[in-house]
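Yeah, one chain of the complex is gone here, protein chain that is, but the others are all in their spots.
Chain IDs A, B, C, D and E follow the sequence of writing; residue 1 opens each chain.
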Amino acid sequence: MFVDLPESELRQYRSSQADPADFDAFWRDTLASSRRHALGVAVEPVDTGLQTVDVFDMTFAGYEGQPVRAWLRVPHAATGPLATIVQFQGYGGGRARATEDLLWASAGYAHLLVDTRGQGSTWGGGDTPDPEGSGPQGPGFMTRGIDSRETYYYRRVFTDAVRAIEAARSLEVVDSDRIVVLGGSQGGGISLAVAGLVDGLAGVFPRVPFLCDFPRSTTITDSDPYKEIGRFLATHRHKAEAAHGVLAYFDGVNFAKRASARAWFTTALMDPVCPPSTVFGAYNEYAGPKEITVWPYNGHEGGGAYDDEATLRILADLFA
Amino acid sequence: MFVDLPESELRQYRSSQADPADFDAFWRDTLASSRRHALGVAVEPVDTGLQTVDVFDMTFAGYEGQPVRAWLRVPHAATGPLATIVQFQGYGGGRARATEDLLWASAGYAHLLVDTRGQGSTWGGGDTPDPEGSGPQGPGFMTRGIDSRETYYYRRVFTDAVRAIEAARSLEVVDSDRIVVLGGSQGGGISLAVAGLVDGLAGVFPRVPFLCDFPRSTTITDSDPYKEIGRFLATHRHKAEAAHGVLAYFDGVNFAKRASARAWFTTALMDPVCPPSTVFGAYNEYAGPKEITVWPYNGHEGGGAYDDEATLRILADLFA
Amino acid sequence: MFVDLPESELRQYRSSQADPADFDAFWRDTLASSRRHALGVAVEPVDTGLQTVDVFDMTFAGYEGQPVRAWLRVPHAATGPLATIVQFQGYGGGRARATEDLLWASAGYAHLLVDTRGQGSTWGGGDTPDPEGSGPQGPGFMTRGIDSRETYYYRRVFTDAVRAIEAARSLEVVDSDRIVVLGGSQGGGISLAVAGLVDGLAGVFPRVPFLCDFPRSTTITDSDPYKEIGRFLATHRHKAEAAHGVLAYFDGVNFAKRASARAWFTTALMDPVCPPSTVFGAYNEYAGPKEITVWPYNGHEGGGAYDDEATLRILADLFA
Amino acid sequence: MFVDLPESELRQYRSSQADPADFDAFWRDTLASSRRHALGVAVEPVDTGLQTVDVFDMTFAGYEGQPVRAWLRVPHAATGPLATIVQFQGYGGGRARATEDLLWASAGYAHLLVDTRGQGSTWGGGDTPDPEGSGPQGPGFMTRGIDSRETYYYRRVFTDAVRAIEAARSLEVVDSDRIVVLGGSQGGGISLAVAGLVDGLAGVFPRVPFLCDFPRSTTITDSDPYKEIGRFLATHRHKAEAAHGVLAYFDGVNFAKRASARAWFTTALMDPVCPPSTVFGAYNEYAGPKEITVWPYNGHEGGGAYDDEATLRILADLFA
Amino acid sequence: MFVDLPESELRQYRSSQADPADFDAFWRDTLASSRRHALGVAVEPVDTGLQTVDVFDMTFAGYEGQPVRAWLRVPHAATGPLATIVQFQGYGGGRARATEDLLWASAGYAHLLVDTRGQGSTWGGGDTPDPEGSGPQGPGFMTRGIDSRETYYYRRVFTDAVRAIEAARSLEVVDSDRIVVLGGSQGGGISLAVAGLVDGLAGVFPRVPFLCDFPRSTTITDSDPYKEIGRFLATHRHKAEAAHGVLAYFDGVNFAKRASARAWFTTALMDPVCPPSTVFGAYNEYAGPKEITVWPYNGHEGGGAYDDEATLRILADLFA
Partner (left out) sequence: MFVDLPESELRQYRSSQADPADFDAFWRDTLASSRRHALGVAVEPVDTGLQTVDVFDMTFAGYEGQPVRAWLRVPHAATGPLATIVQFQGYGGGRARATEDLLWASAGYAHLLVDTRGQGSTWGGGDTPDPEGSGPQGPGFMTRGIDSRETYYYRRVFTDAVRAIEAARSLEVVDSDRIVVLGGSQGGGISLAVAGLVDGLAGVFPRVPFLCDFPRSTTITDSDPYKEIGRFLATHRHKAEAAHGVLAYFDGVNFAKRASARAWFTTALMDPVCPPSTVFGAYNEYAGPKEITVWPYNGHEGGGAYDDEATLRILADLFA
């Protein structure tokens, strides 16, 4: 069933999320601090048994120089520079096994699939630790470090993601001017953060993006992971205002206002996990050229392989 | 939690499934009848946008000449003859989109991913109709045509599968002596049927196979799709004996007794969908050389990508 | 809880379902084709052990002459012509056992309880096959043959139902001018189709009718069987428009526009299976004299025996 | 799935329920006390609109003279004396509407369908109050008055049931020597109690009987209504021994030991509500001639209409 | 997720509950009748092993003189007169064990925790019987005696509660002018009834109160215990109007109109058990000075210990 506003109202909906005055300063300082560490990119070939795709185990220095793992996949023996897809994962997942996710490299692109620190134990195993501790937090990652914007978990994740772009750009096989970022759910939310923090991207593909419009998303659904925040605040009843003050620095709505790259969003009208109004909350603020695909009968799976095929066509046009 | 017998008892367990006296005659006649129709293999290239893998939309004549669809994927510009993987799908799924499932072709094999007639509307869309009607049946495919062995749905599916091997063998790109069959869940059940009905296979990979040990599987779990049979018999209380009489002709236990190709099974101790005793029911009867991987902490997802990686290593050895 | 619009809005609600230009031609041709087959009515007495009611196992030629089963029940030794109730069953059920559903015959009426082809394996066993195959379909009957209006499952079901009236009218015990049609849920939807396709009915009793207002019913509830369509379209994402184009030929809203017999609807405000707005979607279009009973605290069970008692009173008046 | 012991063990299983030394004295005194009140049978014809069955609203004096309601149904204008079925209802239900349950009268029998005091608000509305209060009790009827055998709810219910037989025997239309008692679930449990307390019954039909083998039934299932007792004891932790001491006076196992009439039990191997071992707990103690039908694929619905048809055949033989 | 109207609409919402003309007469007569019985207060010390709090097992004559149990807790060796908290329990619970709920006495108050008759078998065991029987009722207490306002269960409960205040006032340790009533959920509903029926209270603390705004609460949620009424009316379809006629005499909305004591309500925006609109339905009618705390991220647990701490502060001010 449709879980949210009618589509006509979705297209008019405006998020109530505030835009913190020092949002840009916070992120500028955050990134500057991490950039003091060398990128430290290491790329090791993996013996996968594949013949048409080469896979590399890549490590780079993310937040405050902490190592982040990714798979780099390219067409066999490709030298580049190639148009490149940097992909971020959905909540709970990691970069998974080296032999998975062969689509983008098979289509002739360089493909960097980046771990989300600490995650990757629910599906698609991850290999990247999150070396930072936390105040009291609920199960999951949504409230890790939520006591301050400095300690909040996604400060590290988004910094890792920005550094992932910079690491990609450092590779010979990558054409720095032809990088797009892509991801579904949490990966879509990270893509929006990257779109708001990194210049010169060729495109952004936030699919059924998560991490958007917290004032609404924390109150409109009982699905995890947004509900993790609600459960935390149900226990820590005195922290609601402070928590939302922190979340404003990590909301896709605010990153969307600062983005300039061309974007292709998707959303699904039966998605209780990332309800469409929260996606439109970011989409309607998105400052760059944009399109959105609305899947009427889908839930959080969104367009699935149909989205992949559409992206292949868009990329072919984009890089023609 | 472990859903079935302890592993030590699993390894001793013997299914009570009967071996119908005319089992072989039934299948010989069934296949002979369908073989009167020309194979009618058609292979059309698909414009996927992929560069390292070529995908073909393949049609061949299955049961009684009825058309069955499959994707044929090969490394770009491969001419063969290649070692080949013929794969069957899990319950409810179809061959899905042309751009999915690139692993086997990327590893240098020809890969034929065959539709299951009528299915492919629950996940991984299918494109093959099932032109046969049915007596009263429950939702799903488990009781379609269950009134007789002649009309039972899986008679058509297994015939399609045998014909898929024959269609593969008709292709220049395929090395007829180096074909393995592989599938998970229903695809594992179909693989067992093929192993029992087709000679000269190089290997069989039934993963968490379904369609095994019906006397036990219809009474030991409340999970679909086995439960479809139970619900049908809860309504049609007078048909239980007859239905089991039909099912004996389609039970992986009976196909296993007739198989000779080397086999690598997998099963999972927390799998309520295809409980491990029903897998061992087939495995313990399997007449060819065999191994089984037991995943202790997994459910019906079994080994997932870990199974794929193991299969890649086995195939590399097998075809070295 | 109330699952839909407030009652005042329900009474104003108008469905958005389109009225296909060739709707009447489609059904005229469909029925004409099937009418080329003889009705072939066979009526066999059943040895039930009952003393006050005689039960007959009736067969007649439905869609394209295919045999359809029904129970004919009459007061013991009745010769007629009797006022007659033709009843259709809810989703998943069949005509059930000969000794069930004695109410209407005990009240002095002829009662024809018609199987729904292929169904009757979930409850109330059925005995009528559906000899037609289907393209890829989801579990259940809602998407069987949905690829075209010609192959859609309910084309056959509704034709069977029209032929059931004609078969009833061919019986001596039936008074052709005093036939009412009745059914709950799917039986209500079939009753509406009959009301739109057959002249001269004395009354129509669509109770909590299903198969109404597909544009809304496929998006307003997650309950089966409407949800079967949603799941199909979630997989076959490119077929939504075509499927709705087909469904328009089978929507109770469109049959209601063409009905003329007096009708007594029922609906329930807590019914998530056939939400009341979808019932009002048909009711508000119904072209004949009409009443509707609204049960505030009931779900899909609607009025149950209270509806039966009301119908007994209405029939007594109608046929006084 | 099978929810209990294998059938071979079921047939050997013996309940651990104790047989209180003063069980017979308790029930003799209980019945004697209520028999001091006149039976006070009142039988009022109901205007149902039915033509083949006459329905009467019957009231009689149950426990301590408190009025109990029942429907008496007979073939139209029958004068008797007729073989008679006295039926008790499942948990939560009442005698329902006058126009329901026409089977037995349509088969030529007198049919007395007795309310269960206080019940009939969950399904099949009831009309009989339970004028007695209770100590603290959980939702439902299982722990009402459980503080002593004198105040326990089923003391009143079973006394009502015994008085129902006596009331039936007082009617001209009833043949006192040809009375059978029948009921499903709670109705089966009441039937067993009647079988243990009343002489001269022609037959007993406990279908999937409830109220049996409390030491096992309160610990082997999480389904209501047995679980009502478990929840009560989870709160009133100090009352477990006392409660079981009370329940021993109301256990079908103990009534079965005292029964002499011929009995036809049914049970279902997938019934989590009245698990088959608890039914066999009573069946294996049953002192009269006995048979049991085991439905392998059914849950608590048991044999449904199949059981009815079997009962019709048994009754025809019995009263031939 | 938010389960009800936005907070701005909640503050404007007005219940549609009717105000029966003889509401005051009904309650005046009800209380007068019970007051003909002596209060019969008995207070027995309990040997708890506690050193800082003395606990007494108190009994008093409630409705029509029937005994009601409560715990009286005071600071060790307190002689009073003390400011006093009379507390009523949530649905299903009783006064629990003597050693629980030490907060209020530890804060220096007399604390009377009153059983709810018949309840206390779901959690927090109770010791008070409900000696009155009932017509047919559903599981639970919501429909016990609902056939008339005279027999309705809460007539007895609210009378018990009024008598509890009178019993408290009869104690030397209690300061009759400094009594507040407090309770969560059902305890909040009882508190509102007391506020409408008793003069001279120092304060009222209805937390997430139940038993409010029946026209809305019985139709806006599927959660028990409100749903108990809906299920009853789903079976007894003809009793809806009568039942609501009875409920109007027991609705917190109507008691709120008659209250004068200062009140501190709480409600939670994610509470499906006592949805916030039904709380505001009472709050917005409340005739005395009032405040309400709205917990945005909580369900039926409301403010929990945060509410306790706020109450401690309010009481300290109130009795400073």
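Methods note: a contact is a pair of C-beta atoms (placed from the backbone, for glycine too) under 8 Å apart; a residue touches a chain by one contact, two chains touch by 3 or more.
Since this is a predicted model, take the numbers as computed values, not measurements.
Among the chains on display, the ones the left-out chain touches in the entire complex are A, B, D, E.
Screening B:D101, B:D115, B:E285 or B:E301 against the full complex identifies B:E301 as the residue touching the chain left out. Among E:V3, E:A105 or E:C274, only E:A105 touches the chain that is left out of the view.
When the whole complex is considered, the residue among E:L5, E:A18, E:L31 or E:L50 that touches the unshown chain is E:L50. Set against the missing chain, the residues A:G120, A:G188 or A:P276 yield one that touches it, A:G120. The chain not shown here touches chain D at positions 218-222, 230, 233-234, 237-238, 240. One chain is missing from the display, and on chain B it is touched by residues 1-2, 269-270, 295-299, 301, 303-304, 306. Contact between chain E and the unshown chain involves residues 48-53, 75-76, 96-97, 99-100, 102-103, 105-108, 305-306, 308-309, 312-313, 316.
Assume only the chains that are shown with their structure count from here on.
Minimum number of contact steps separating chain C from chain E: 1. The fewest steps needed to get from chain B to chain D, moving only between touching chains, is 1.
Set against one another, A-B and A-E show the most C-beta pairs in contact at A-B. The mean-CA centres of chain D and chain E are about 39 angstrom from one another, to the nearest whole unit. The mean-CA centres of chain A and chain D are about 63 angstrom from one another, to the nearest whole unit. The set of chain B residues that touch two or more partner chains is empty.
Looking at which chains touch one another, you get A-B, A-C, A-E, B-C, B-D, C-D, C-E, D-E.
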